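For this depiction, one protein chain was excluded, whereas all remaining protein chains were kept in their positions.
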């Protein structure tokens, strides 16, 4: 186990360096001069542009910019925005918002997704099962921006049940609508995964044993079936957390959520390399760590898997 | 376009005053309107929409509208403009007088003005501020505003380190008087002095300009209180203010919004007193949503499409072809439908409300006439390739009108037209700067100062930095030069009007429409919110109702 973890951690190093380097190069390849663009439609003064480029280190060769950035990064310095504010401060404001939204989405995924899946699984082959199947297919078929605008139009504009925009991310009610939209796709997958494993495990030997022992149905379903069926669901949810933490550009954009997705989108528009690389760095780290945790969790939950 | 808004003029054009039934706060035609009922609370706090300023709040560092909206409440400059007439009024200056050929200007200050920290505003506060802001090493985005001043190239050389930290053209005479010597005569120099960059700075600024930018101390009608990043900027009435534009309210809370939708819903529920612009989704309804609270005013900005004259297509084009394309655009219908009345058709290269704007400077060139358009294009030898494209950026709201303009041109003339969308503004700008535009591109201009030269020389002069289309016309250049050297402002303006007729023949761009503010105010505001020429409210004149 220890050796396995060590190997995985070592493997993260080239991935981490590779990702940041590629992002760095990509931002550089994009057309547009962030400094020049400060002047907008008006003419820019070349001498001032040159001086500002120097201040932000953009006049250095690219490899040096990258190395400087990485060295600073290891010192915990994410650089500064073109407005002169530390990137860490910007991220410090955006990540908690995205985390709150992710928590709302994840809760919906777990409750609705597992609930629907278990219901369908217990009634496998019957009308309920088909109903849930078709419902999940429809949800999966709707692109998130369609879903987002539709949900906002119906629940906020027409019915007025929920606020259409997130002005204060501490207000749970405001996060419900975007959280719901963000959760939908994964919720459908959780439902289907749960349904499949439920239906499968219903026929497993241990179920027959439990039934033969005369255990009450509530206990069989609640303890034996649920625990054994949730292993793949838990691992899926684990990886989904990784994706949710990365923020969601479309959903955050539609509902005015000031999270990581929005931050990244704006930074891209401004070619603000420091912010883009900073966000992606954190995101890559989160994904790598979560993946490791999920794989370890898998081994803990399923005794058949052993890591050497 | 909105992001590039930079000017500060608080002149209310006569046109705007006419269009807006009333201004200031004495609405006469609707006595029963409860907007005008109640008494003003001199200490009432206004909440206004803002998004996070991009730079620290330093006077010469606000290239975008958000930072400059806050700055202009905190600082007062030498001059301002009289609402309605556009005439110069003195604010902190007692007088600004040119010598005979307008190359040396003498500024006298009103004595006894104080910064918010109690420091006296002197001639030195201005001279030091300008010297610092013009200095290339201080990285102020608006530093080139000082280029008319003698010695600018010493502090702001094209390359290398500055030779000096002072411009030789600035001379302090005494505490309340200084002289500005220019490189050459500029008859309308005083008009430029109304912009944010010319503000004075207290001595504390120079110790730590960056920290100052987070907590600015000015000499304006409001004093800065706090800046909670991405949430709120607070300014409060400065009781010691001596200028003519004293605040009629107790202060402003600039609340941060990132989408127009969010701001709009807060305005409707009266949680916000003023919004920048109604979201596109609500443009058709906002007048019925808001009733009398709706604001619909023009401001001095023009949108156009510009042929890239460096392309094969337009290199040796007959101006008739461009004129034909212009006449193929149904401006009336497009502004009414696709743009929901948020623009008005342009009839000039110069936006309305600017000194020297002449109604109908362009007549048939901007009148929709499909038959004549077709004939003109044919006469001029047709569009090479029989296909044009209009470059725009997809991250702002340009697609609807580009599609409509293309559709109109296609239908009227049979010339194929497609929108050439760039993913974002940076990519769009980059293609323009590097002369990579394939055919035509969208152009926009918001006034810097309300003189017609700003809409012409800075865009179509063959050497102008703002001329990105490669357009060059000797006749125009000569007229513009002559106009700049003219002895009086009146003469300058007239010569530029002549120059505009040169452009009308040559069509360096196809003007489409003038911008409008479509906005609204809450029911806590007493009377209509008065607007300046740049599309921003005159906050000092806004009154808040007593509860």
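Residue numbering begins at 1 within each chain, and the chains themselves are lettered A and B in the order written.
Heads up, the rule we're going with is that contacts are C-beta pairs under 8 Å (C-beta built on N, C-alpha and C of every residue); 3 or more make two chains touch, one makes a residue touch a chain.
The rule we apply is simple: contacts and distances are computed from a predicted model.
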Protein that the absent chain corresponds to, by UniProt name, given "Amidohydrolase family protein", "Carbamoyl phosphate synthase large chain", "Peptide ABC transporter permease" or "Methanethiol oxidase": "Peptide ABC transporter permease"
Chain not shown, its touching partners among those shown: A, B
Touch criterion as defined above, residue of A:79, A:261 or A:278 at the omitted chain: A:261
Chain not shown: contacting residue from A:140, A:172 or A:211: A:140
Hidden partner chain, touching residue among B:403, B:433 or B:506: B:403
Subunit A residues touching the omitted chain (full complex): 11, 14-15, 18-19, 22-23, 26-27, 29-31, 133-134, 137-138, 140-146, 149-150, 153, 157, 182, 185-186, 189, 192-193, 196-197, 199-200, 232, 235-236, 238-240, 242-243, 246-251, 260-261, 264-265, 268, 276, 280, 283-284, 287-288, 291, 294-295, 298, 305
Touching residues on subunit B - with respect to the absent chain: 280-285, 330, 333-334, 337-338, 394-395, 397, 399-400, 403-404, 406-408, 410-411, 418-421, 423-424, 427, 438
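As a convention for this text, only the chains that are shown with their structure count from here on.
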Gap in Å, rounded to a whole number, between the CA centres of subunit B and subunit A: 41
Subunit B-facing residues of subunit A, complex: 30-34, 36-48, 50-52, 55, 82-85, 89, 93, 163-165, 167, 256, 258, 262, 268-271
Subunit A contact footprint on subunit B (complex, rising order): 1, 3-4, 6, 53-56, 63-64, 136-137, 139-141, 143-144, 156-159, 210, 213, 229-230, 257-259, 261-262, 265-266, 395, 424-427, 429-431, 433, 443-446, 448, 458, 464-466
